[in-house]
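The structure appears below as structure tokens.
Missing here is one protein chain; the remaining ones are kept as they sit in the complex.
Take a look at chain A:
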Amino acid sequence: MSLVAEAFVSQIAAAEPWPENATLYQQLKGEQILLSDNAGSLAVQAFLQMCNLPIKVVCRANAEYMSPSGKVPFIHVGNQVVSELGPIVQFVKAKGHSLSDGLDEVQKAEMKAYMELVNNMLLTAELYLQWCDEATVGEITHARYGSPYPWPLNHILAYQKQWEVKRKMKAIGWGNKTLDQVLEDVDQCCQALSQRLGTQPYFFNKQPTELDALVFGHLFTILTTQLTNDELCEKVKNYSNLLAFCRRIEQRYFEDRGKGSSSIRSS
């Protein structure tokens, strides 16, 4: 969105309270959604739960095309549509709910830096694994991505998306990386997160912030999704404080709502 449109939207957003019928759109959970999109969607859900804002999850096969920026998930609140965690956090802040108000400037800088680290390394690694690793692509991704569509559209869309993702990987320099190098990067990222978390309950001690939501979304999805090889999962399992962190957030924010999201299988 251009700057003017964004300013306009936040003005309007500030005027109305959070409605009861806010909805979050993502792809079909059982058959279509992929690892990276699921992670994003879970992160947004966790964030909204932490802010105590009610949200209903709706699954649509064409969620990616409905979204204003082409990325899922997106939320439909009142008569505005906002996609991706960053803009959603700002939108929610304009409505007066924020998780990071208690942080000082240095901590806010750190939080933003760690969110970028997760996006830069974990998300890119997930995309790489899904779209550039031949085994996973053949067995899982192609089948899932095109599943709602009839032949030959399912193949065409899957190949188109794969080509796009590969282009992006090449532009940022990940095109020549092997799977082992990618897994090593994931390990480094998890190590950094684990060291930052230490023995605290959340990243910024007592209260969860959007960073916690984002990390939870990614790690939980990695831990509970079955892929052709389990190495990604194993890398995360090496860090016990991250496992405890995911369990803690799941118990506090998801289990009492009855959302049993602990059994996501992708095949």
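FYI, contacts are C-beta pairs under 8 Å (C-beta built on N, C-alpha and C of every residue); 3 or more make two chains touch, one makes a residue touch a chain; residues count from 1.
Everything that follows uses one rule, which is that contacts and distances are computed from a predicted model.
*Asks:* Report the protein name recorded by UniProt for the chain absent from the figure; options are "Sorting nexin-2", "NAD(P)H-hydrate epimerase", "Translation initiation factor eIF2B subunit alpha" or "Metaxin".
*Replies:* "Metaxin"
*Asks:* Out of A:Lys56, A:Arg167 or A:Arg252, which is the one that touches the chain we can't see?
*Replies:* Reading the full complex, the residue touching the unseen chain is A:Arg167.
*Asks:* Can you tell me which of A:Cys189, A:Ala213 or A:Leu232 touches the chain that was removed from the display?
*Replies:* A:Cys189
*Asks:* Could you tell which one of A:Asn120, A:Asn238 or A:Gln251 touches the chain left off the display?
*Replies:* A:Asn120
*Asks:* Tell me which stretches of chain A touch the chain missing from the display.
*Replies:* Touching the chain left out of view, chain A contributes residues 2-3, 69-70, 105-106, 108-110, 112-114, 116-117, 119-121, 164, 167-168, 171-173, 188-189, 191-193, 195-196, 198.
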